[in-house]
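Selected chains only, in their assembly positions.
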Amino acid sequence: MPSSYNLTDLTTLLDAQLLGDGECIISGIGDAATATAGQITFISNKKYLPQLDTSAASAVLLAAPLDNCAVVNQLIVADPYLAYAKLTLIFDNRPKTPALIHPAAVVDPSAKLGEGVRIAAGCVVEAGAEVGDHTELCAGAVVGPNAKLGQHCLLHANATIAHHCVLGNRVKVHSGTTVGSDGFGYAPSRDEGWVKIHQLGRVVIGDDVEVGANCAIDRGAIKDTIIADGVIIDNLVHIAHNVTIGKRTAIAGCVGIAGSTEVGAGCTMGGFVAINGHLKIADNVHFNGGTVVTKSIAEAGHYASGSPMQDVRSWRRNMVRLSQLDEWVGRIKKLEDQQ
Amino acid sequence: MPSSYNLTDLTTLLDAQLLGDGECIISGIGDAATATAGQITFISNKKYLPQLDTSAASAVLLAAPLDNCAVVNQLIVADPYLAYAKLTLIFDNRPKTPALIHPAAVVDPSAKLGEGVRIAAGCVVEAGAEVGDHTELCAGAVVGPNAKLGQHCLLHANATIAHHCVLGNRVKVHSGTTVGSDGFGYAPSRDEGWVKIHQLGRVVIGDDVEVGANCAIDRGAIKDTIIADGVIIDNLVHIAHNVTIGKRTAIAGCVGIAGSTEVGAGCTMGGFVAINGHLKIADNVHFNGGTVVTKSIAEAGHYASGSPMQDVRSWRRNMVRLSQLDEWVGRIKKLEDQQ
């Protein structure tokens, strides 16, 4: 892609309406407050409108024309935040891996590579694996035996896809992440200790999924672990064996979901949400960060757990009382009886 | 291994008693509910027995013969779940790394490799390292200088064993995991900031240990970090320097154990358990998921912390009260004084 565009071009690319100078050249995106000349900015929330008064941006994405605005070039769009997202693709600066198999990559002769596949140095594609058209593997990525990647996928450096796992199209996996590690399954034996249950299932990921850095998604024990289309997952997320995640669910960093839990579609989880195993979470359930989920949830809604942050002294005093709470409730009841 | 067995063979392999047709061919394992013809299933909990009524499985592992069962071929074993675990080894579908040193692996000339070692492309075995007989390194695994792996170990792709660390026999380490990262040790200095304490100890792991994906186990500061025989560790677990973990303790995902804590044998930890440093946890202590452990525990038993999940509105109201709890207890006391 070119590194700069004039506003007429951007107007077309974003399906916008242009107020101002179509010849103005834009070479990047900036925050309203810190953008420099030649950059375009956006306002997705009215409370940030005052930032435009002093903005040096050469153009702005807005939901409606703004009179007397310091930024005279305005691109009017239905959803400025969505238009900004599309703009980031236009100005994406990530250097792509060249469209060839680097001589220092190792591709097993039995692997099948699609057209336009990009494989960087240090990658390993094992026997029987399939890599779809235009998929890109950055340095050190490993595609295990018989794994299958769709088209236009992107494995960042040092990502690992284990044997037999399946990625749909346009799946992105960030560095350090493991797709297809063994689930944590053992049979206890007095004589032999924990006897490993070899994990025979796969991880099957749909289309348009993104998995952040240093996540671990376990393969199923017998059946598969399933991540549906459009799911987005942040960093350091643990998804155990046989979990299923419904379409377009969004999972923030440091979340852990224990085995066999079924999460619905359209859910959101803040950071550090911890979900027990064998639960069923309905569609459109939203968890605050840090929620510990120990029961199934049948109804859409917002849920939370966790205790409030305080200065250490107040917190200690309150926590002593919390550890006696049932007793204090008993004393309230006794007082009530005495009325 | 062959990909299918007749029931007579499986009966022998599992030390079972066969009811039914010994010639019946089994080519895989299925859930009772979804198994197809040619698969064997298992019932380890009576509540799942009704699933057999409609199961298409060709055989079932049971603790006792079941009359009038839709699945007529029954293998009677003392512990169906344990027998299922053993069956998963028989039907394990993970393609093994070929029994040779891949030409695109790098093994330092001073490293010692045992018999039947398997080293995939992209692996690096550094100077002075030892890899025991029949140990397998998947693509991109790194064995640091002077590290020592026992026999029949398995490093999954992109696992890292740092210098001087020791793994016993039959140790499995999953992708992305680091054994032997530096402990978090620094001396504060007004002039120089945090002055690093170089970590001179090792990680020493016993036999039959499994470590999940994307874990970090730090080397000791002076002495070693010790993981005893038979310990099992799930994904994204952090074990700090000088920690010791007793035999057969099981640690679920996202657990963190701070420095110098000693965990006993036979303990279990649910996900997200957080244990402070310099504590001593007795044998056979069981922590619910999410328990924050700030004190040593001298007695076996079940422990927990954390607050209940609620809808966000109820939770907010209760949390306001929790942050005032000591004050409300004072008001209860005052009411009692007034009686």
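In this document, chain identifiers A and B correspond to the written order of the chains, with residue numbering beginning at 1 in each.
The criterion applied here is as follows: a contact is a pair of C-beta atoms (placed from the backbone, for glycine too) under 8 Å apart; a residue touches a chain by one contact, two chains touch by 3 or more.
All values derive from a computational prediction rather than experimental measurement.
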item	value
Copy count for the complete homomeric assembly [2 present here]	3
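The rule we apply is simple: only the chains that are shown with their structure count from here on.
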item	value
Geometric centre distance via CA averages, chain B-chain A, whole Å	25
Complex contacts: residues of chain B adjacent to chain A	28-31, 34, 79, 81-82, 84-86, 88-89, 91-95, 102, 104, 120-122, 138-140, 156-158, 172, 174-176, 208, 210, 212-214, 229-230, 232, 234-236, 247-248, 250, 252-254, 271-272, 289-290, 306-312, 315-316, 319-320, 322-326, 328-329, 332, 335-336, 339
Touching residues on chain A, where the partner in the complex is chain B	106, 122-124, 126-128, 140, 142, 144-146, 158, 160, 162-164, 176-178, 181-182, 184-189, 193-200, 214-216, 218, 221-223, 236, 238, 240, 254, 256, 258, 272, 274, 276, 288, 291-295, 301-308, 310, 314, 317-318, 320-322, 324-325, 328, 331-332, 335, 338
